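Attaching a single structure in structure tokens format; questions to follow.
A single protein chain has been removed from this complex, and every other one stays in its place.
For chain A:
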Amino acid sequence: MSAPSDDRSLWLATRILPHEPALRRWLHGLSALDDADVDDLVQETYAVLATRASVAEIADPRAYAFQVARSLFLQGVRRAKIVSIQAVADLAELDTADDAPSPFDQAAGREDLRRLAAAIEAMPPQTRRAFQLRRVEGLSQREVAAATQLSESTVEKHIGRGIRILMAQFGRGGKAGPRASTSGERVPGTPEPNETNQKNATPDARSRDSRNYR
């Protein structure tokens, strides 16, 4: 097992990350999963997406991510890893998963960029400096070290810390920081109004879609 490739990381960044907040909201709505359960499921979802042989044939990455998360959730229920009495009762809820990207969520993708930028702004000064030199100016870590007169291992720590800050900021639906209300916050578990109806070619997706149009 090795680290995901650059191509796959880019795909995840552009196709999946923007939908992560919606995915988390949806997971939270399922049988009152707590943060830790949701974090686990999100990590496992990324693992599946990162290790697939190819993602080229995934026409609707958002729907696919929801589908993967859903099946992981069901596996969890079966293995009683994530157990709650409600979980079984709420299985019907799964059918109301919204698979179509709503304009809200697309706008949220842009909102995510803003939030990330804000998160970078809010980093401790040295971390931010290292982060910016590396990401914005495009210096290598070694060059950043030379420019900042820090050791290479210190620069590496700052980069790692910066990434960790982003993971926290992004992951918990911005609980680590302010979350803009413009990104289409909604009551967990309720379907969003679907503007578009993108078929993902699975019977599952279709039945869910039709429910959304009830």
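Annotations
By our rule, a residue touches a chain if its C-beta (ideal position, glycine included) is under 8 Å from a C-beta of that chain, and two chains touch if they have at least 3 such contacts; residues count from 1.
Simple rule for what comes next: contacts and distances are computed from a predicted model.
For the chain that does not appear here, its UniProt entry gives the protein name "Transmembrane sensor", which is one of "ABC transporter permease", "Transmembrane sensor", "Polar amino acid transport system ATP-binding protein" or "Multisubunit potassium/proton antiporter PhaE subunit". Within the whole complex, the absent chain has one touching residue among A:L12, A:L30 or A:A63, and that is A:L12.
Mapped onto chain A, the interface with the missing chain covers residues 1-4, 6-10, 12-14, 16-18, 36, 39-40, 42-51, 81, 103-104, 106-107, 109-110, 112-114, 116-117, 119-121, 131-132, 134-136, 140-142, 152, 156-157, 159-164, 166-168, 170-171.
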